[in-house]
Each structure stands twice: as C-alpha cells, then as structure tokens.
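With one protein chain held back, the other chains of the complex are shown just where they sit.
This part shows chain A:
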Amino acid sequence: MDPLPGRAAGGREGGRRAGCARHEFAVAAGVRRRPLQLHLVQTATPGPAGPSGKTLGSAAASAAREPERSSDLNERILSEPLKHFDFFNVKELFSVRSLFDARVHLGHKAGCRHRFMEPYIFGSRLDQDIIDLEQTATHLQLALNFTAHVAYRKGIILFVSRRRQFSHLIENVARGCGEYAHSRYFKGGLLTNAPLLLGPGVRLPDLIIFLHTLNNVFEPHIAVRDAAKMNIPTVGIVDTNCNPSLITYPVPGNDDSPPAVQLFCRLFQTTINRAKEKRKQVEALYRLQGQEGAEGRGAADPPSPGVQAELGLGRCA
C-alpha cells in the first residue's frame, strides 16, 4: 500500500474519494480558512521587540535569524510524520481477532444491502451479510492513521452520529480526547452556512468522523454531503446499508452493536490522544535541540533563543 497519496504540505486536499469539484467560493469570507500549515508559519515570526523586550539591539539582529530557525523547526515537525507509512503505529491498537470479538463483521440482512457496499462484503450467512474483516483492517488502519495525522497537526475533529443510544458515549469520547461532538439534531446550514449560524470568523472542523452514517430515518446524514461540499475530509463507519461513496476514508463495519461502537470509540480516542502526545514530545525534542544548537553558536546571541523559539512555537499551541 502506498503512503498517503498526494499528500503535499497542508492537509486540505479532499482525498481520492471525494468526488466533488473543488468549490473555492464555498470558502466564504466569514469562514476562517483552515490554515493548518500557513497559520503556524505566520505565528512563528515574533516582532523585533519580541517577547523579551529588554534586549532590543541584539534582538533585532537575531530576530532575523529566529524566524528562519523556527520556520525550519515547524517544517520539520510537520513533514517528519509524513515520511513514514505508519508513524503513529496505529496497527497495534487492533487486530482482526479483536474486531471479530467486538462483532464488527456482522452486517444487516441481504435485503438492506447497499449496492456500493458489495465489494466489502465477505459473504452472507443465513441471509445476513458478513463484512470482510481483512478489508476492514486495512481501511481502519488508513483511517486511524489519517486521524492521527490530523490530530498531530492540531486540526479540529468532529464526531458525528445520530443514534440516540450512543449519543452520550460519543460526547464523552469527544470530551476525553479534547475534540468536538455533534450527536444531536443537525441543523441545515451548519457547515455550509457556518458564519451565519455559528458566528463570523468561525473555524470549521478539519476532519469529521461518522460513527453512524445514517440518521434516524435511515437516510444518509446531511453532514456527509455538506462535508464533501466544504472540502472537509471524512472518516466513516459504513454498515452494509450505508452509501460509502462520499466518505473519504470509509471503514466497513458494524455500527449497530454496542461492543462494536465502543471498540471504535476507544480506537479513535486512543489514536487522537497518542497523536497529541507525540506532537508535544516532538516539539519538546526540537526545542531542546534548538537550545543546544544556539548555545553552541556563541554568547553574542541574546539569552535563551530557545525560549524565543519556544514562545514562537508556543503561540501556535
């Protein structure tokens, strides 16, 4: 399997599965562009009278060097995970056996089967469809990897579901990993008309995770279509009666049994927390390296440039 395809700097590409054209004008004036990359570069430049206002003379000289150093740092922080296939080692979080034990392979009856789910179905037993767990494992690994990358780059992740049974669980999961949840009635223009509904200058989610792709009347959730319209990548657990076409990283699996949903929630929570931890570690590591490097460069430099770099980095935290 090739690593994340076409992944240049910036995670805003819709991905291979989003079939819609790029709606540039859809990003209206009021919606803050999701500057996962840009934002960091901008805030990495502290002013000449930076955080430590006392050393103005020498600060002016070193300030020119500071932005370069911190922008280098940022670029390295962001590009390093992209060079590995499974940087966050999400593969170890699950196995085909654990998926089987959580009843993820159980689909709906053959009459409910969606045409586009046929490639993912292993077979049917007593008229009940069985999902191919080998494929599920690959798709799940890709999805978790993508989620981890988004969390690493401090993106906003939104958990969406419309099943009342699991609404409380999903909200707890979101709170547990410091992200956001929406398991309530989805208002019409929430994503497409966000500046009006949520306030001007709002930042939209960078990833939407669907634990249930259908709503209470067994129709595709509106957020699937709206996310595709707004170029927001989606990860979704698709059962045998769901339509996987608009979802960027579909994960074929059972979304009805409590053990299956709890397993998926646990997996997502663990990956996101892991990715955030990793980010903190990498930042600390590079900060230390920067400090050591600056100390080695000489005493003419203003005291603790590592502090300035840290503050420059810290501002984007």
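Structural remarks
As a convention for this text, contacts are C-beta pairs under 8 Å (C-beta built on N, C-alpha and C of every residue); 3 or more make two chains touch, one makes a residue touch a chain; residues count from 1.
One rule holds in what follows: contacts and distances are computed from a predicted model.
Going by its UniProt record, the hidden chain of the complex is named "Small ribosomal subunit protein uS9m" among "AP complex subunit sigma", "Glycosyltransferases", "Small ribosomal subunit protein uS9m" or "Globin domain-containing protein".
Within the complete assembly, A:His168 is the residue of A:Arg76, A:Lys109 or A:His168 that touches the hidden chain. Checked against the full complex, the one of A:Leu73, A:Leu158 or A:Val251 touching the unshown chain is A:Leu158.
For the options A:His182, A:His212 or A:Arg279, the residue in contact with the chain missing from this view is A:His182. Considering the full assembly, A:Pro205 is the residue among A:Pro205, A:Pro220 or A:Gly290 that touches the omitted chain. The missing chain lies against chain A, touching residues 32, 39, 154, 156, 158, 168, 171, 174-175, 178-182, 184, 187, 190, 197-199, 202-203, 205, 315-317.
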